[in-house]
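Apart from one protein chain that is not included, each protein chain of the complex appears where it belongs.
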Amino acid sequence: MMGKNLTMLQAITEALDQMLGNDDRVMILGEDIGVNGGVFRSTEGLYEKYGNDRVVDTPLAESGIIGSAIGLALNGMLPIVEIQFLAFIYPGFEQLVSHAARMRYRTRGQFGVPLVIRTPYGAGIRGPELHSESVETFFAHTPGLKVVAPSNPYDAKGLLISALEDPDPVIFWNRLNCIGLLRKKFPTKCTEYQSVKQKWSRRKRSDHFCMGAMLREALNATKKIEAEKGWKCEVVDLRTLYPLDRDTIVQSIKKTGRALIVHEAHKTAGLGAEIISIINDEALIYLKAPIKRVTGFDVPVPPFTIEDHYLPTVDRVKQGIVETISF
Amino acid sequence: MMGKNLTMLQAITEALDQMLGNDDRVMILGEDIGVNGGVFRSTEGLYEKYGNDRVVDTPLAESGIIGSAIGLALNGMLPIVEIQFLAFIYPGFEQLVSHAARMRYRTRGQFGVPLVIRTPYGAGIRGPELHSESVETFFAHTPGLKVVAPSNPYDAKGLLISALEDPDPVIFWNRLNCIGLLRKKFPTKCTEYQSVKQKWSRRKRSDHFCMGAMLREALNATKKIEAEKGWKCEVVDLRTLYPLDRDTIVQSIKKTGRALIVHEAHKTAGLGAEIISIINDEALIYLKAPIKRVTGFDVPVPPFTIEDHYLPTVDRVKQGIVETISF
Amino acid sequence: MKQHLITDIKTNKNILGCYFMTVQNLGKFAKQIYLKGRNEMEKTGNPIMKAHSSEVEPEMFRVLTPDGEIIETIDGKIDKSLMLKMYESMLLLRTFDRKSINLQRQGRIGTYAPFEGQEASQAGSALALAAGDWMFPTYRDHGAAIIHGQELYRVFLYWMAHFDGSICPEGKRLLPPSVPIATQMLHAVGTAWASKIKGEKNVSIAYFGDGATSEGDFHEALNFAGVYKTPTIFFCQNNGYAISVPFEKQSASKTISQRAAAYDIHGVRVDGNDIFAVWMTVKEAVERALKGEGPTLIEAITFRYGAHTTADNPNIYRDQDEISTFWRENRDPITRLRKYLNKEGHWNEEQEELVLKQFNELIDAHLKKAEGYPKSDPLEMFNHVYAEESWHLKEQKQELNQFLKKGGKK
Partner (left out) sequence: MKQHLITDIKTNKNILGCYFMTVQNLGKFAKQIYLKGRNEMEKTGNPIMKAHSSEVEPEMFRVLTPDGEIIETIDGKIDKSLMLKMYESMLLLRTFDRKSINLQRQGRIGTYAPFEGQEASQAGSALALAAGDWMFPTYRDHGAAIIHGQELYRVFLYWMAHFDGSICPEGKRLLPPSVPIATQMLHAVGTAWASKIKGEKNVSIAYFGDGATSEGDFHEALNFAGVYKTPTIFFCQNNGYAISVPFEKQSASKTISQRAAAYDIHGVRVDGNDIFAVWMTVKEAVERALKGEGPTLIEAITFRYGAHTTADNPNIYRDQDEISTFWRENRDPITRLRKYLNKEGHWNEEQEELVLKQFNELIDAHLKKAEGYPKSDPLEMFNHVYAEESWHLKEQKQELNQFLKKGGKK
């Protein structure tokens, strides 16, 4: 089993397959995830293998999907919901925020909602508007939810399985351009997984924070900076967006006293703000420079011809590093 | 006209009356806002005065209300929507975020949505769950929306009128326990108004930031601190939550080098995080202590018997001031 | 008549819902009811019209008339002991409801949502369920919840805003009152779907009001239930108003049951103040569901005599006296069953007094338990956000704990 090379997408399909195979209570629900194998093909072959009672093409109604999945979960099933694109979760926002996130609290632990919501996010597929959202803040401000965003196949598989094992609702994000769509392979062995429960998000590498797919931009920028200027940077990949992995953040900042945050969501009230606040709380006196945010701008994600200008690019990250270090 | 004493509620009703009277295009839409005069009585008498075409009792469907109000606004009307309680905006979240906030952008200025959404927020009415939410972050992370939260009748009237004059969608928040429900009168003259367009949120008074109703807690705490310790504090009332009034924030922090942020929303990814980040960006070197946040906890607002323990109380604010100043 | 009303629409291809007939097509009993309805309305200046916004009241299934007469066969279905159970259930609920309003006035519980007038709908539907069935009530359906097994002191705790008021007895499948309108309907689809998958012979019932039918979730729930043929019962108590908004402002449609046809599912309109009719309708819906015939939408026509909640003043938006008086005098669910039971010699004054005394004692005992129940500890707010407490909640709990220990005031 060692040495297998999987794309993000394959890792996800493998995890889903494994979960469906291991536990009869697991069901997948969503639009076009059955016969069609998902608009990103992440459920390919599963309908054929497990049948339409386990891999269910639902009506086109996100509140219906999330709401009935809550019911399924209340009554012993382990539903995994696919929302086709992150923005299309909005019709089901009430079910998620007012019910999935609160059922355990409301019933004092009597009824939990072990639900996984899987949704692609972020720009990159070059579709029409509302196919490029990155609004993690909405969910990270909702007690009762957990949000994970893996940056690579290994983490994807592990986090997805951990999400399903978690007794509470977990939102699992695939960055779109990591998903295999752009056919980039991650040379990562991916046969086992790490439990998120044990280590909600660590994966440090080498003073800035980023999440999900932004890891690529961050790593590329730091590599270039090292080549050009000889500066070494540590990159923290925040796999878990809520709750945040504070210890890793604080440890890192204490080493260097400087940080740059990279995310593709809008700047204002983006998760970067919370990370800055955590550093302010825990490590202000270590700071040698303001913490910079290189993020998506505070505008709706523009059409794809200029989308890349909206996104934090390697160049913008590099400039951010230079500004932070030269401060 | 000078010298009138109005409650928050009266100020709002007066503003609505004035707007309905001045401009035929103005309509009010919502649940129970007609014959019943609103569950908070903020539209009392308006149905009788302007009729059921101008003050419309709608079906119980928030997406329907916001969605059709978007259509009304596209076609020349000036709808003011009342959502009965903030949490009940969720069924209309998609209409708000995917349409109201983006229509001008999408049509390159051809079609705007001059819509005002008025909704009570925050704890204090001692009702069942979901009647106490304070989730400004959801809206402050949505480019295209503006969010205002007056703390007193004078601002309420001014901001409401300004919101209606604004060509873009504005969310107007009444803190519940300011609304007149608790029958506290604000001795404020309220015959004219300040345009939000000119001065999106200033109203400084006397090193911490707060918003809406939290002003009362903040002012009480600073008064006590002054009496007990002789420390003078400046209180900044952020009437505009999005976009934030950065200049006022930065000016204040530069004076004192310390700040405490008070809001009743959950701490993680609350607006306090953005304020800390703005200070980090603009005034880090002025800081003499970490900026403290005294906020609601990261839990669903608990039942009203212990709700006050969830909220930032005068005592918690006082403790925060002491910690910030003693750092 | 009943057979007509509960006929599967699929066998009636040219008529979308035969419960929606005109008077010409009605059978003998139905015609009687219809004419009776008209008379009632004419006597009183048509207050049903005001409450339910129809020029002519659309047809509904009725078994027990307001005069206490039975116009359908109930043999083999409703026996004496069930009748007495029904009667006592309604009496208990009304006593509880009135007590609660008083407690609210005395400041001993918080804002309260009364249901007096809707006892037949709530008790009748709940009595038709099995112990293992899933129930999804709203804030107004603690009547149904009590009959399904919720303990009275828990209901008090709920309205006292105690955390533990949302817990149901161990092993019961009774969810806390749903506050966001219509959302719980989807949960009843999901749990029923799971029962079906697991081969468990249980139904799920969702309670909701006439106002709820305007929400998108109403539509999505009915549609999903239709697609997956889930054993779900959608039980709408059409009390004519959503707070102040009469049903005629809620929709141009005359009835709610007619919406079933939009999803090719089964729909029934029933006299919600007739506990026999409600019970039979729900029982039949349960049977259909368990036979795999899918969901049923039930519209129970009823009226709440009181305010929307104790924080509401109905005089502002309706002729409260006239309309309540009409319903009390002409349509009361308890009165009509009492008339019948009296006539049949199943019930008398002494029994009534005795039972009422017992109920009052029971309720007082539960109130005492609720009032003596340990108050919610502020620190409890950090529990059950997640199954396992995360670092940030541990710290925040600690923070509040220290604050309180130092004598910090809330």
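For clarity, chains are labelled A, B and C in written order, and residue numbers in each chain start from 1.
Heads up, the rule we're going with is that a contact is a pair of C-beta atoms (placed from the backbone, for glycine too) under 8 Å apart; a residue touches a chain by one contact, two chains touch by 3 or more.
Bear in mind that the values here come from a model prediction, so they are computed numbers and not experimental data.
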| item | value |
| --- | --- |
| Chains still shown that are in contact with the chain withheld from the display | A, B, C |
| Among C:85, C:254, C:283 or C:328, the residue in touch with the chain that has been omitted | C:254 |
| Residue, one of B:13, B:36 or B:68, that touches the chain absent here | B:68 |
| Of C:226, C:240, C:314 or C:378, the residue in touch with the unshown chain | C:226 |
| Interface residues of subunit C (partner: the chain not displayed) | 13-17, 20-22, 24-25, 214-220, 223, 226-227, 229, 249-254, 258-259, 261-265, 294 |
| Residues of subunit A (touch criterion as defined above) contacting the omitted chain | 31-32, 34-37, 39, 57-64, 87-88, 90-91, 126-131, 267-268, 297-300, 302-306, 308-311, 313-316, 319 |
| Contact footprint on subunit B, counting only the chain that is left out | 27, 53, 58-59, 61, 63-64, 66-77, 91, 94-95, 98-99, 104-112, 143-144, 146, 166-168, 197, 200, 243-244, 246-247 |
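By definition in this document, only the chains that are shown with their structure count from here on.
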| item | value |
| --- | --- |
| Chain nearest the overall C-alpha centroid of the shown protein atoms | B |
| Interchain centroid distance [CA atoms averaged], subunit A/subunit B, Å | 31 |
| Rounded Å distance between subunit B and subunit C, as computed from the means of their C-alpha atoms | 37 |
| Interchain centroid distance [CA atoms averaged], subunit A/subunit C, Å | 42 |
| Shared-contact residues (touching 2 or more other chains) in subunit B | 63, 87, 90-91, 129-130, 268, 298-300 |
| Numbers and ranges of subunit C residues touching at least 2 other chains | 163, 179-180, 216-217, 385, 392 |
